[in-house]
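Only one protein chain is missing from this complex, and each of the others stays in its spot.
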Amino acid sequence: MKLSMSSKIFAMLLAAGLVAGCSSTGEMTDEENRGSDVEAINQEGGATVYEGGTEQGGISSSSMSEAERQAEQSQQSAQDALRDVTTFYFDFDTSEIKPEARDVLVAHARYLAENPRQQVRLEGHADERGSKEYNLALGERRANAVEQFLIINGASRGQIETVSYGEEKPAVRGSGESVWAQNRRVELIFD
Amino acid sequence: MTGNERETISTGKAPWKSPVAVSVLLHLLIAIVALAGWSWSEPMQEPEPNSISARLVSPEPEPSPVINEQEQARDREQQKAEAERQQAEAERKQQEEQAREEAERRAQEEARKREEERKRQEAQARERAEQKAREEAARKKAEAEAKERERQRLLEEERRRQEEAKRKAEEERRKAEEEKRRQEEAERQRREEEARKEAERKRLEAERRLREEQLQALADEARQEQEAEQRRQREAAAARAREAQMLSESQKYQSLIRERLTQAWYPPSSATEDMTARLQIALLPTGELASVKLVNSSGNTAFDNSALGAVRALNRYPVPENRDTFERYFRQFTIEFNPQRLR
Partner (left out) sequence: MRLVILMTQTQVHKQFVLRPLMLVSLALFMLAAGNARAELLIRITEGVDSAIPIAVVPFAESGTMPQGDKISSIIRSDLTMSGEFNPLAPGKMLSLPSSRSDVYFRDWRMLGQRYLLVGELTRKGERLEARYELFDINREARILGETTTAPVSSARSLAHHISDKIYEAITGEPGAFSTKLAYVTVMGQGDNMRYRLQVSDVDGKRAKVRLESDEPILSPAWSPDGKKLAYVSFETSKPVIFVHELATGERQKLADFRGLNSAPAWSPDGKSLLMTLSRDGNAEVYKMELASGDLTRLTDHWAIDTSGAWDHAGRGVFFTSDRSGGPQIYHMERPGSEARRITFGSRYNARPRPGPKGDYVYYVHQRNNDFVIARTNLNTGEESLVTRTGSDESPSLSPNGRLLIYATERDGTSVLTVVSADGGETYSLPAAEGEVRDPAWGPIVR
């Protein structure tokens, strides 16, 4: 009887998953994979890490002048530098993206837009205060906010996966505002 | 002697001439008549039942008016003739009867006269004898009376003599008494006079004193009333003070008891402000608990038990030493446990 219930739920989940759309890979069980370049590693009670493909996004090559190319290259490195920042912070109990984060996120968005096969995982977090369950939802909202921003700025939904850890995975242990400020974040995880 | 004589008696009888027989006959007649008079109660019997007119007296139904008048006349004629015939017959019989009766009557009359004579003579003889006897008796009586009178007279005389003597003695005595009385009277009057004077004097004295006293009394009364009033007020004040003292004393001990119980009560954490347990406490004058009874449950066993526990935890209740106060307030009283959180 247990088995049938389990498989019933599984079927339900499957159906729900199909209905919900197949842009994210989170709803499937470990057995089912999406895409050949995505592999599930280390199933046993551990974290699953997805390896994404490293195909280059298509930039149609066209002839450019040397000056243009140089300008483009310096712009590119500036963008790359921006993209070094992969963690974005929030104020208490908000999911509002800070102004200083915008440019960086735009750079990320552009990058994603230019590399359509690039996947990114957004991990939302909250500081330890208050309710765990609420923090889980807050982390998700923060991740969703960043996701939305990226999409508006060029990335496509299929590249983005979001997950919230709430207060469960702080970046810094301890208490006090300086600690908490560092934990109220969304992390972008490429590769 | 006789009024109506019966026919049965008058027929078949021969007149006798001997006085005894006549007397017997007459006595018999009397007896029979008397008996006859006794046994019948009817006042009047018809003397001649043969008479037609008598028979018609009883009420009869009216004859039918339909009868023929002629017939009626003829009937009347016949009746008249009959009546006349019968009338003649009756008259004839009556005359015979009368003659017979007359004879009888005469005979009876004579017998009667003879009897009367005899009786009269007898009576006379008797009378004479009686007369003699009476005279004799009278004579004797007179003698006796005379004797008696004499005797009485003598007695009377004696009595009078004695009386006289007595009277004299009495007289003497009375005189003596009177004399004595007079003297006494005089004495008495004299004394009275004296006394009266004395009394008069005293009265005046008394009056004077009385007046004085009255004035004094008025003053005293006024003073006493004042004192009484003061005393009443003092007593009232004392009573009030006692009362107040009892009250304040009782309040003092109430406070003490309340304090002790507050420190001894562990209200359960589930207690709410609407829980109330009432216990009736009886104490001994020593302050020891005599009995405790739960009279109003709070509805929560734990709460009730906590109240009972608190009451029983006190070894000795602080009670006033004054017995009256104790009896009044603390012999038996009620404790109510009802938490009011002032947090």
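In order of appearance the chains are A and B, and numbering begins at 1 in each one.
Keep in mind that, in the parts below, contacts are C-beta pairs under 8 Å (C-beta built on N, C-alpha and C of every residue); 3 or more make two chains touch, one makes a residue touch a chain.
Here the structure is a predicted model, which means the values were calculated and not measured.
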Touch criterion as defined above, residue of A:D80, A:E96, A:E133 or A:D191 at the omitted chain:
A:E133
Residue among A:R69, A:R102 or A:K169 that touches the chain left out of view
A:K169
Omitted-chain footprint on chain A covers residues 2, 5-6, 8-10, 12-13, 16-17, 20-21, 24, 26-27, 29-30, 45-49, 93, 128-134, 136-138, 140-141, 144, 162-166, 168-169, 174-175
Contacts from chain B to the absent chain lie at residues 232, 235-236, 239-240, 243-244, 247, 250-251, 254-255, 257-259, 261-270, 300-302, 305-306, 308-310, 312-313, 315, 327-330, 332-342
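Here is the rule we use: only the chains that are shown with their structure count from here on.
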CA centroid of chain A to CA centroid of chain B, Å
132
